[in-house]
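For this depiction, one protein chain was excluded, whereas all remaining protein chains were kept in their positions.
Labels run A, B and C following the written order; every chain starts at residue 1.
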Amino acid sequence: MPARYLVAVVGRRDYGCASELVCEVPDDFRPHPGQFVHVACGGDGRILRRPFSVFDRGEGTASILVREAGEGSSWLKRRGPGDRLDILGPLGRGFDLCAEGGRLLVAGGAGIAPLRFLAKRLLEEGETCLVAWGMGEAAEYGVLPDVLKKEADVRLACLDGSGGHAGSAVDLAMQLDRESAGQVYACGPREMLLSLAARMEEVDREGLARLQVSVEERMACGVGVCRGCAVPVAEPPGAYRAACSDGPVFRGDELDWMRMAALT
Amino acid sequence: MPARYLVAVVGRRDYGCASELVCEVPDDFRPHPGQFVHVACGGDGRILRRPFSVFDRGEGTASILVREAGEGSSWLKRRGPGDRLDILGPLGRGFDLCAEGGRLLVAGGAGIAPLRFLAKRLLEEGETCLVAWGMGEAAEYGVLPDVLKKEADVRLACLDGSGGHAGSAVDLAMQLDRESAGQVYACGPREMLLSLAARMEEVDREGLARLQVSVEERMACGVGVCRGCAVPVAEPPGAYRAACSDGPVFRGDELDWMRMAALT
Amino acid sequence: MDAHGGVDLRVEISGISLQNPVLACSGTFGNGREMSAWMDIRRLGGVMTKAVTLDPCAGNPPPRVWETPSGMLNAIGLENKGLERFLEEDLPWLHDMGVPVWVNVAGFTAAEYVEVAREVSRAKIASALELNISCPNVKKGGLHFSADESEAERLVSAVKGAVDIPVYVKLSPRTGDLRGFAGAMVRAGADGISLINTMPAMAVDVETARPRLGNLTGGLSGPAIHPVAVQMVWEVAQEVDVPIIGMGGIWGWRDAVEMLMVGADAVAVGTLNFTDPTATLGVVEGIAAFMRRKGYRRVGELVDLARRGRSGAAG
Partner (left out) sequence: MDAHGGVDLRVEISGISLQNPVLACSGTFGNGREMSAWMDIRRLGGVMTKAVTLDPCAGNPPPRVWETPSGMLNAIGLENKGLERFLEEDLPWLHDMGVPVWVNVAGFTAAEYVEVAREVSRAKIASALELNISCPNVKKGGLHFSADESEAERLVSAVKGAVDIPVYVKLSPRTGDLRGFAGAMVRAGADGISLINTMPAMAVDVETARPRLGNLTGGLSGPAIHPVAVQMVWEVAQEVDVPIIGMGGIWGWRDAVEMLMVGADAVAVGTLNFTDPTATLGVVEGIAAFMRRKGYRRVGELVDLARRGRSGAAG
């Protein structure tokens, strides 16, 4: 059950442009991979919470990975032991883990957050998975790639060629395994999701049904009441669903990719 | 010349309900007793600065005494070494030091701030002075009374009888020296100033001319442009002057005490 | 009432009994169902539903929300399932919760308002209607009525003629002659006034020169507009004799008490629900604690106190 928690930050690990904030959480905080927490990010006239995917769930702790993107995330990234966070969660519909065949996880930038948690869970459940993680340059997330490589089969794609595959995460993913994966899980910038969806559709008409994406949309409430986080869906035509409560994870064939592409 | 400074807090001393914040200031920061600084008090949607009297000016430092009165002062009171303050100052018209005869300083609560600085300056200039400081109970300002007693002749008045004179600062002051003082300097809550002015007027018709009060009025700009800090003055009738630039120190006979009393 | 330690929070407006003066604002509480995962909505004074239109409405293209200093913009665009599903799914559910319900009615033409209002009234399980003639986020209907007093009057009388439950009219902060407008609504038959809706507002990303909202403009809500709402309630309360529900940036019990003191009979909490889904109940508790501390026994003692206090002082 989602609830409001005031959690103590018990650790912070800085990874380049992002920081992992480890918080003490009670046992009843049971996130599913792909779910998020809605975090109050300080005062300064900021009245809305910010959504962050669950990055990890350990013994008595859970963590988020915060990339600085603006004032709220910048405030959050600077928290550390001694601070408390006001969070709502876990929220939203996470990834569907049931699938036949291999799993391919495609992350763009901080989109690694929910996919890392997913990968851990999949491995715990005895599944195999392959992670393609794209970023601008190899140093962007500090030592995080090395940390994650110890946990799972993580391959990097760097746009500037400074490490791993030289190019995008989508290119890398398609090279690695575009036909055999039973399920492709993705999280990243909208452009990345658009290009991935297009490539999946190229493969075969059912490609989008094998895709699950976690979308980023601006949110107010995070709990399904404001309709602020509208995502264009295929059915009924012209309709929207709520990223926060119907998502943030959608099956590729649930979304209206044409209208997704038209959004700025 | 007043200017905007970003000053480093180099010390904080807690005195019960108030804290002294000691800041590093450049040499060209030359406050006169009774002048104030206008301090930015954090974010949280607080867009206006808060005025605080200069409490002390030492070697390369200046300090203010902050009593917690609301959200801004509460934020300010919690600053300490490592923090920086954004201040404008020194601002306003301070006390007129020239006078014949003894000086009596009458403070109510945190109104001690400008009078402490005044007393130090008077003593430095070889004048004598007597300070009557009123508060609710003797413990309210921690050890500050003891600290100040080492510097000057400070007498306490506690409303609850827990120390010094049992009663108000005004009562004490009138007992001490109501006729001989060449100049009476006062700072404190409006009610205190009203009662002091009434008592001074009782003494003789010129009593108010021997009185100088530092008034507290809500301020926006602090520099004389918004006319937000209006203080009712005697001449011309019905007119107001600006606490921030015409004051905060006014001669007793400059003010319209009838209209002062009508304010809430 | 014992639940609040000797303080009676009950309020009766337009013949509707509220157990306390705190409602949830239209559009900020869904139709109650999602919020019931977070709180016991039966403890509210009342719920004002998300706007209901005749036909289902997909709403505006995203992005639909943007944060501003101490406020937020929204341009949801009346997304809702339409009258039929509202009457089937949402209204009965709310009714079963036993909480008074103000159904927020919107339309793109006057005829649509009237039809939605008539059907809701016919369902016999809504406590009242709230006519949303002040939504800044639709091209037709909505705010259009707020700019034209006589059209708004015609709308209110048409709706009144079609229903037999109380009709509240929700005012926009973009109203020129506020007193005149409020008075005209009451003369046209309004049983109560609610205010304020969001303020027309806008933000542009200077890096791209693009508006932050898909709809280009939106409505401002939250603490930023609270002082505006207080002033408007104060002004309208001097003009009309019908009950007033005050809303706009209420961010805790203190803001709610302030609204009552300037003349609101009840208050509604909006954007704060997004920051804290249990906030409404905190406001109820806070009002009760304030009343206990100050020795007030009934909510009515607070209503209009800022004015009565002064005239008392003057008299």
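Operating definition for what follows: a contact is a pair of C-beta atoms (placed from the backbone, for glycine too) under 8 Å apart; a residue touches a chain by one contact, two chains touch by 3 or more.
Worth saying up front: this structure is predicted, and the values here are computed from it rather than measured.
Among the residues C:178, C:193 or C:272, only C:178 touches the chain that is left out of the figure. Shown as candidates are C:90, C:258 or C:276; the residue that touches the absent chain is C:258. For the chain missing from the display, the contacting residue among C:37, C:111 or C:204 is C:204, taking the whole complex into account. By the touch criterion stated above, the residues of chain B touching the omitted chain are 1-4, 40, 45-49, 88, 217-232, 238-240, 245, 259, 262-264.
Within the complete assembly, residues 45 of chain A touch the chain that is not shown.
Along chain C, the points of touch with the absent chain fall at residues 68-71, 73, 146-148, 173-178, 180-181, 199-204, 206, 208-211, 216-217, 220, 222-228, 230-232, 234-235, 249, 251, 254, 257-258, 261-262, 290, 305-306, 309-310.
By definition in this document, only the chains that are shown with their structure count from here on.
Chain nearest the geometric middle of the protein is C, using mean C-alpha positions. Chain centres here are Cα averages; for chain B and chain C they lie 46 Å apart. Centre-to-centre spacing of chain A and chain B amounts to 56 Å, using the average Cα coordinate of each chain.
Shown for chain C are the residues in touch with two or more other chains, namely 69-70, 223.
Counting partner chains per residue, chain A has residues 45 touching two or more of them.
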